[in-house]
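The chains shown are only part of the set, and none of them has been moved.
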Amino acid sequence: MSNDHSGRIRMMQGNEACAEGALVAGCRFFAGYPITPSTEVAEHLSVKFPKIGGRFIQMEDEIAAMGAIIGASLTGMKSLTATSGPGFSLKQENIGYACMAEVPCVIINVMRGGPSTGMPTLPAQMDVQQARWGTHGDHGIIVLSASSAQESYEQTIRAFNLAEKYMTPVILLLDEIVGHTTEKVIIPDESKIEIVNRRKPAEKPKDYLPYRETEDCIPTLAPFGTGYRYNVTGLCHNETGFPTNDNKIIGKLVHRLVKKIVMHADDIIEVKKTMLDDAEIGIFAYGSVSRSARSAVLKCREMGIKAGLLEPKVLWPFPKKEVLAMARKVKAIIVPELNMGQMAREVELASRCAVPVHKLGRVDGNPIDPREIVDMIKGVV
Amino acid sequence: MAEEQSASKKPAVIRIKLEWCKGCEICVAFCPKKVLVMEGGKAKVENPGDCIKCMLCELRCPDFAITVE
Amino acid sequence: MFNYLEYIREKNFPHIWCAGCGDGIVLKAILRAIEKSGISLDETVMVSGIGCSSRTPGYVDMNTLHTTHGRAIPFATGVKHGNPKLNVIVITGDGDATAIGGNHLIHAARRNIDITVLLYNNYIYGMTGGQCSPTTPTGSRAATAPFGNIEPPFNTSGLAIAAGASFVARADVYNVANCEKMIAMALAKKGFSLVEILTPCPTAFGRRNKMASPVKLMEWLRDNAVPAAKWKKMTEEERRGRMETGVLMDVDKPEYTAEYEKLVTSLRTGK
Amino acid sequence: MMERYEIRLSGSGGQGLILAGKILAEAAAIYEGRNAVQTQSYGPEARGGASKAEVVISDGEIDYPKALELDLLLSLTQESCRKYSGDLKKGGILIIDSGLVKDLPKGEFKVYSLPITEIATEKVGKAVVTNIVALGILTRIAGVISEESVKKAILARVPKGTEELNMKAFDEGFRAGNELLS
C-alpha cells in the first residue's frame, strides 16, 4: 500500500503528499467524508494515524467533518479535513464559524469540474472565488495553492503553520491533476522544517481573555481542558468570548477578522517568479496550470519571446502588490486558468488598468495545454 | 443528634434575589405550604414560619432567584 | 445547601430566558448532577448548538462551546475524539437536535461515542419565535402552523434507541428530582447517553396552545409526565397523550473512543 | 540529457496498468534519480472500458504532467488502442498485444506486436502478471530505463511472496522484446 523506500525521495500523489505533509506539520486529527478526487488524503491518513496515535474519523457528512475538526482543534489538536466541490459548499457554514471563533484548522479542497456534481473525476479550478467568498458574512481567509506533489507536501505544512500563527482556518486548493499526479517528493530533514504552534496564554486563568485585543489582532485560545475556562461562540462576542449586542464591540470584531489577514498580508503572501525580470508578457497562473505556463514560458523564450510567469502560492490574500509590479513592467498579462476567469478579474483589479489582461479559460475537463498558452502569447505580442 | 434536631428546627431562611426574579409565579404556585406570594410582579416570602424546607421552590425557580436555608 | 454560584458565570446573570422558562430549571439540575457525579469543571466541556436552550453553556463556568445550529454533536465528537479524557456534555434543543441536527444525533448514537446529550424538548423553536419543530404535537399551533400542525412528532428517545444509544432517559422540569437523577446517570454512563428533558416553552408554545402561563405548563407536566414505574401499570388508553419518564434504555456496549484506543494500542504493540 | 519521454499504458480496467505506470515512474525517479510523473484516467473509464496510465520521464523538470506527444504507447485492448493512439507522435513506438489488437491506427509508427497476454498465461502461467510482462517488453524496447531499475521498482511494489513470479514475468517480457529487436 505505502511505498516506504528508505531515503529522502518518494513518489507520491499530490493527495498523498498532503497527508504526509500534515503528519510532519504535527496534524493528529482528521475528520472527513469521502469524495472524489480528494479521498486519498483520508485513505492515507486512515492507515497512518492509528499507528501513531493520531485520530482519524469518518463522519456522516462534510458538515459534521468540519464541525469535528473545529472541536478537535479547540482541544489543541492540529486538525485537517479534505474534500471537493460539493463537500466544500457544505462546509461553508462551519468554515465561517472557524473564521469567527478563530479556530485554526486546515481544509483541503481538491477541485473537480463543473457546478454541482459536475465532473467528479476531471480537473478544474472553479472554486477559487468560492474559497474567498463561500461563507456568509465579512471575514478574512487564507487560501493556498499547490501545483505539484512537492508543493502539496510543503503547502500543507505551511497551511498548518499559518493556521496556528493567525488562528484561522486555512484552505489549500489543489486541482484534480495535482491531487492525482504521482511524482517525486523530496522530503527534507524534519529538523529543517519550520513548524509553528499556536500561542499559549501567558497569563493565569483568572486574568485570561481569549479574544483580548492585541496589536497583532491574533487571539490566544488555550486548549480545552487546561484550566482556562472560557466561551467560544459564532455570535459576535467581546474579548471574553461572550455574545454581545454592543455595536462598538461588534464593529471592532468584524473589522479585526478582516484586518487580521490584511495586516499580515506581507507575511502570508508568497509568489514564485520565473523569468519575470525582463518579461514583456506576464503570465499569472496557479495550480497545475502554472506548470503548463512554465512550459509555455520556456517555449516562448526559445522562440525569442520574452515571457515570464508569476505564480501565486497564496491566492488569498491576493498578491496585489506583486501583480501591480508585474503589470507596470510587462505589456500584457495572460491569465490561463481552469475556469472562466475567476482569478483574471483579480489580476485586472490589481493591475489598475496598467496593461491589458487576457483571460484563457478552459472548463471542459481538459488541462490547459502549454501550446494554447504559447499561441495566445503569440497572438498578444 | 442535638445538632440535627436544631438544624431541622431552625426556621427557614428564604432569600429572594429580586434583581433576578422574573415573576414567573412557579415558586408561589407549587409551594405546598403557601409560604410565598406575588407582589409587584415578584415573589415575596409571606409566611416563612410555615416553610417545611422541601426546597421545591428553590429547585424549580428558573432564575436562580430563590434560596432556602 | 447547594451553592449554584460556584458553578455559574454570575456576571452573565440574569439570564436571557423568559420568565418561567424551564431552561433555567434544567440548568440548575445539571449543576447539581455535575456536583453529584464529581466530575471536574476543568475537565468538562459543554457544547451547544443554537437556540434558547443552547444558550445554557454561557452560564456555566467551564470550557463552553456554542456552535452552529444543529451541529453541537459533531463539534462535541471532535472535542471528545480529540481528547478522550474530557467529559463532554451537549446541550441542545428539539429543533437543534432533531430537525437540522437529526443526522448527527443518530450517528453519534450509532457510534456510541461517550458524550452526554441533554436535549431540552420545549416542543417548539423558541429562539426564532415559535415555529413548528419535529416534536411539536400534531394539532398544536405554531407560527408556521397557524391552523394546527399536520405532522406527527418524533419519539426522540425511541429514535435514539433505534440508532444505538447506550443510555436513554426522559425527564421533565416539574419533577426536578428525577431530572437531576437522570442527568447524573447519563453523566456516569460510558457511551452515548441522551436525556430528553421536557420543558415546554411558555412564550412561544404555551401561549399559542392555551397554556399561557408557566404555571399552567408545569401543571400539564405534573399531570402528563409519568414516571416509568407508574407508566408500566397504565393502560394504553391512559397512556395516550402522556409521556413516560425515567430510564428508557441502559445497556453496555463498546464505546467509540475506547475502541479507537484499542486499535492504536494493537497496532503499536502488534497485539 | 533526456528532455522528455512520454509513455502511455492503455488497456481495460482490471489489467493492472496503473500499477505498471507507478512502477515505471518509480524506476526512473527513485532508482535512477531522474524526474518522472505518472497520471491516470479516473471516472467511468476506470471502471471497465478503456483505461490509461501515463508516465513522463525527463532528466529536467517536468512541467506539464500529462502526455502531449507520446513517444511510446502500449495497448492491451483494441478499444484502448483506438481511443488513445491519437497523441502518438510520428515515429513513435506502438506496442500492442497481438492477440487482442487487430486494427492498427493510421500513422507512421514503429509497431511492435507481441502476444503479451499469452506470454503471461502460457509462459509465466498467470494472467494477472500481464502488466509485468508488458513492463519487461516495454523496458527492452523503449530503452530509456535500465532493466535493474525497473526490477527494483517491481520488487518494492508487489506483494510479498509474489516476487519470484513477477521477476519471471518481467524476464519473459524482456526476453520477448529482445527477440523482436534482435
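We just call them A, B, C and D in the order they show up, numbering each chain from 1.
FYI, contacts are C-beta pairs under 8 Å (C-beta built on N, C-alpha and C of every residue); 3 or more make two chains touch, one makes a residue touch a chain.
Worth saying up front: this structure is predicted, and the values here are computed from it rather than measured.
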Labelled copy-number formula for the complete complex in this structure file | A x2, B x2, C x2, D x2
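In the analysis below, only the chains that are shown with their structure count from here on.
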Cα-centroid distance, subunit B relative to subunit D, in whole angstrom = 87
Expressed in whole Å, how far the mean CA point of subunit A lies from that of subunit D is 36
Centre-to-centre distance between subunit C and subunit B (centres being mean Cα positions), rounded to whole Å = 28
Going by residue number, subunit C touches two or more other chains at none
Numbers and ranges of subunit D residues touching at least 2 other chains | none
In the complex, subunit C touches subunit A at residues 12, 41-43, 45, 47, 50, 57-58, 61-68, 71, 73-83, 85-86, 103-104, 107, 260, 263-264, 267-268
So in the complex, which bits of subunit D are touching subunit A?
-> 22, 25-26, 29-30, 33, 35-43, 46, 61-66, 68, 156-157
How about subunit A: which of its residues touch subunit D in the complex?
-> 3, 5, 7, 9-11, 36-37, 120-122, 176-177, 180-184, 288, 291-292, 294-295, 298, 367, 369-371
